[in-house]
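Just one protein chain is left out here, and the rest sit where they should.
Order of writing sets the chain letters: A and B. Residues in each chain are counted from 1.
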Amino acid sequence: MTHSAVVGFGRYMPAFRLKTAQIAEHWRQESGAIAATLGIEEKTVPGRDEDTFTMAFEAARQAIDTAGIRSSQVSAVFVGSESHPYAVKPTSAMLVTALELDPFSHAADLEFACKAGTAAIQIVDAFVRSKQVSFGLAIGSDTAQAKPGDALEYSAAAGAAAIILGPDTTKDALCRIEQTLSFTTDTPDFWRAADEKYPRHAGRFTGEPGYFRHVRAAIEGMLQTARMKAADFDHVVLHMPNAKFPNVIAKEFGFSKEQMKHGFIVPWIGNTYSACSLLGLTEVLQYAKKNDSILMVSYGSGSGADAFIMTMLRNGVLLPPDEREPQYLSYAEYLEHAHIPPRT
Amino acid sequence: MERAVSLIGFGQTRFGEWWGKGIKDLMAEATNAALDAAPCTALDIDLIIVGNMLAETLNGQAHLSALASTLLPHRPPALRVESACGSGAFALHTASAMLESGRARTVLVIGVEKMTDASADEAADALMGAADAEKDRPSGITFPGIFGLVAARYMHDYGLQRDELSLVSAVHHRQATENPFAQFRSEISPETISKSPLIADPLRLLDCSPISDGAAACILSTAFQSDLRLVASQIATDALSLADREELTSFAANRDASERAYLEANIRPKDIEVLETHDCFSIAALINLEDLGFAEPGEAISIYRNLYDGIPGTLAVNRSGGLKACGHPVAATGIKQLIDTGKQLRASNSRFGMAHNFGGVCATCAVHVLEHLPS
Partner (left out) sequence: MKITPAIAARAAARRPRSLQEGTIISLTTLTHPLAAFGNRPRTIALIRLEDGSKSLASLTAPGVIGQTVRPRMRLSHITEDQLRMYDVSYEPLALQRVPEHAPFPGYILALTGPSGVGKSTVSRLLLHACAEYVQNVPILTTRARKPGDEGEYRYVSKEKFSQWLEDGEIVAVTKIPSQDEARWYGYRARDIEAIWKKGKVPLVITETHLLQGLANHYSRRSILSFGLLPPGRSKRTMLSCLLRRLRQRGRETEEQIAARLDVAEQDLQFFQNRKDLFDHLMVNDDLNKVIDFLKKKVPGLSA
C-alpha cells in the first residue's frame, strides 16, 4: 500500500493580538475567572487588509519554500475554512494563480467547521496515494468571527496552516501518514445560516454530544484499526476550541503533558478554527524526532472528527522565525479589524 | 520657428469655483476676452484648438472641438488636444505647427477645465488618468502621493528642510496679490504652510495646487503681428510611471524640452528674465528650476529664498502666483502661463520669457519662449 508524506509545511498568523483580559474588561467581566476556565491568554486578530485568502497564501508560500519544490509541481489544492472570502468564488482557485501552481490542478473549497483543514489533508492524501498527483496542498485558514459579548469571542482567532503532501518515497520527506479515519454524524452543536454574520452555538450541548463524543469515537476507532495504544504516541495534537476540552480527552485516554506539549498552541493563539489542528501539527513537525509517532485528531461541529496516525521520517525542521513584533489591540480596534460594526 | 508667429490677443476667466458656469460658458468668456483685445475679428480665426483633459470623465463631454467651434459665427475648423495637465501648452504647440506649416493663419487656442461639478474624490480619481493605469492605480496612489514620493526622495538626497519648502508657496501667494485673475489673492506665511494638514507626507495642503474651474484663450497668428513673438515651441516625453524612471528628483522631459527650446530660440537660460513654470506641487517648482537650467541640482531653493527676501535681480518666477495661487483648471494652465509671460514681458520691458507646462509627473512637457520686441 502506498503512503503520502508531508514534504513541506508552513503557517501564517497575523501580527495583531487581543488579550482575553481586554475582552473581559470591556464586558465588565472578571478576567481572571474567564482566563482560568478557557485557558486562553490572548488570541490572534487579522489585519484590516488580511483575510482567509491572504493568510492561506502566506502559509502555502512558506510550505512550498520548506518543501524545496517548484510551485508548478503542485497540482492539487484544497482549502478548508468557515470564512472563505466569497460564498461563491473559490479560495483554492485564487491560490492556483497567486502561487503559480500547475494550472492543471484539482482544486476546491471545503467547509466542515473546524475540521475542514484536516478534511483537506485526507483528500490530498488520497490523491497522492492513488498517484493522481505528485504533490498537493492542504490548507486550513480562518478569520473566525464571533458575536460581541458571546463566549466565543474569547477564543475565535485568525490563522492559516498549509501542508504539502507527496509520495513518502520523495527525497527528504518529513512525516508519513500511516492511516486516517473519520467519524461523522448530524449533530447541531454549532451552526451559521447562510445569511448570518455570526455563528450560533448550543452552550453545554457542544461538549459531550459534540466534541467529546466524536473525538472519543475517532480515537477509539483509530487505536483499534492501527492496533496501537495511547502510550505508543510521542506527540498528540487535538483540536483546541479552548484549553479545557482537549485536556478532558487527554485525561480520559491517558495522554501525558509531555505528549501534548508541542501541539498545545491555543493558550497564546486562540482557536483558529480550520487551521487549529494543523497549526498544532506545524509545531510538532518542527520539534519531533525521526521515528516519532504522531496522533492528530481534529473536530468540526455539525459534527465530525478526523484522526491521523503519522510517523516522522527524519528529524523535524524549524520554520523561519517570525521577526514581526506582536501588536496588541484595544477592544475597539479589534472590532474594526474584525469588520464588526460598532453597534451590532 | 518656420514663420513669424505672434501672440496677438489673449484673455481668461478668473480661476475658481464657478458653480454657475459650465464648460461652454467658461470657453465663451475666455474667447470673448481674447477677441476683444485682438486686432483681428472673430471671422479671421481659421482654426480653433481646444486643450482639455477631463471633460469626458467629469463632464460627460467629449468633442469639445465642435462645442468650441459654435462659439464663433462662422464655425471654423476645430480640434482638441490632450496631454493631461500639459494640455494647454500642447494645444499651443499644435497651433504653432499649424501656423508654421501654413495650414492656418490665425488660430484661437483655448484651454478649459470644469472640475467642480464632481466630488473631490471623483476629481482625484480622474486626475490619476495622467499616471499609469496599470502600474500606478492599483497601489491606491493619487497625484499628491506621486509628488510626495518625489519630495521625500528630494529631501533625502539634498537635505531640503520643511521650512525651506514652505517658501515656495509663500512666494507664489504673495506674488498673486497683484493678479486679479488669481483664485487666491492673499499672502500666506511660510509658518502657516508648514503647519497645514498633511496630505501626502511630506507634502501638506498648502504645497498642493487647488482644484479649479477656468478657461484661458490665446490668439496666435502669422497674418497679424504684435510685439510678442513666439520664438520656440518644443515638446518632450518621459516614462509615464515613476516605476519606469531611473530618477525621482529630476525630470528628463523637462530637460529635453527646455534644451530643445533654448536651441530653437538660440538663447541660454541666463537670457530668460520672466518664467512661468508648472508648480502643480511646491516640490515641482524646485525641480523645474534645476531641470530648466536656472539652478544646480539641490540648489533651486536659493532662488525662492531670494524671491522671498526680495533680492533684486532674481529671476521672475511665477510672478502671476503660479498654479498654487492662481488655481489649476488643468488644461487652462498652459494657456494662462503664456498669457502671464506676455503680460510680464511687456510690464517689465524684458526681452525673453519662458512658459513651462507639463502633464502628469512630467511624462509630457512643453516649453514655449516668447520674445518681446521693442515697440
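The definition used in the following text is that a residue touches a chain if its C-beta (ideal position, glycine included) is under 8 Å from a C-beta of that chain, and two chains touch if they have at least 3 such contacts.
Everything numeric in this text was worked out from a predicted model, so none of it was measured.
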item: Where the missing chain makes contact, among the chains that are shown; value: A, B
item: Residue touching the undisplayed chain, where the options are B:42, B:79, B:141 or B:223; value: B:141
item: Of B:37, B:62 or B:133, the one touching the omitted chain in the full complex; value: B:133
item: Which residue of A:30, A:100 or A:208 touches the chain not shown here; value: A:100
item: Touching residues (missing chain, whole complex) on chain A; value: 47-51, 53-54, 57-58, 61, 85-86, 94, 97-100, 323-324
item: Missing-chain contacts mapped onto chain B; value: 121, 124-125, 128-129, 133-142, 144-145, 148-153, 156-157, 197-203, 241-244, 246-248, 255, 259, 293
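Methods note: only the chains that are shown with their structure count from here on.
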item: Length of the line joining the C-alpha centres of chain A and chain B, rounded to whole Å; value: 60
